[in-house]
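There's a structure below that I have some questions on.
Here the complex is missing one protein chain, while the rest keep their positions.
Here is chain A:
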Amino acid sequence: MRTQPLPWRVSYWTASLGVTKETVALVTEEQRREGGGVGDQSGGRTGATMSRIRPLDMSRKQYQQLADTLCKLTKRFNRHEVQCLMKVFSTLVATFPEQRIAVGLDRNKFRNVLHTTFGLTDDMITDRVFRVFDRDNDSFVNMREWIEGLSIILRGTLDEKIKFCFEVFDLNGDGFISREEMFHMLKSSLIKQPTEEDPDEGVKDLVEIALKKMDYDHDNKVSYADFEKAVKVDNLLLEAFGSCLPDSKSALAFEEQAFKKNKDD
């Protein structure tokens, strides 16, 4: 005898995907309009630092140089792969013609990429991933940040991933994942039960469970050391508060697509 998938699970998870294809289309449409405006404003920023150079406007030499630099920087991708990823980036930026002058992927576009390519659906988490990618906090993911970020989420070591995830989960960036942050991230992880007196009771409880599991120094918050230790003990806790890394399947699909397609030309 074989159990059918429980209906709650299917319905819940599809619901938690939140954004469907239609909405994605809508969002992109919106962005296109917004982006146009932004493009007009930032039209004069063309001559920024190298890492900010508009990819399509770069000379071939500059482009090669950038590839070399990035290749040395990340070490995880070979030159060809870096070039491929650069191309992907360019394409992504160029998807929106009005934005050609923009310095990189803005928040919405980046989140779109995460959503469609890597299947990361939680808005809050993708927002945080954007923040972590965007090291210089200029609200754009530029070429370099793109390659560096990808090197971690695609080919990072466990340690790198731990660091990455911790940064994602540390919402306010104070070096600790506090109870409140956990609560915030887990808020929507349980089905609300109409019979429960306090709908957040379950979430609170879940936070306590997580804290018990990870707070080794008993200071009621999870430090980086705590997090690292917990993940080393149990790898499943790497994405304890929401999936922020692409799963192996979509990662593989992305790499295949990015590297193979570009090999041809």
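By our rule, a contact is a pair of C-beta atoms (placed from the backbone, for glycine too) under 8 Å apart; a residue touches a chain by one contact, two chains touch by 3 or more; residues count from 1.
Keep this in mind: contacts and distances are computed from a predicted model.
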Chain not displayed: protein name in its UniProt record ("DOG1 domain-containing protein", "Armadillo repeat-containing protein 4", "Large ribosomal subunit protein mL53" or "Glutamyl-tRNA(Gln) amidotransferase subunit B, mitochondrial"): "Armadillo repeat-containing protein 4"
Hidden partner chain, touching residue among A:Val129, A:Leu171, A:Leu206 or A:Val222: A:Leu206
Touching residue (missing chain; options A:Gly104, A:Gly156 or A:Gly242): A:Gly242
Absent chain, residues of chain A that touch it: 1-3, 5-9, 12-13, 16, 185-186, 188-197, 199-200, 202, 205-206, 209-210, 212-213, 234, 236-237, 239-243, 247-248
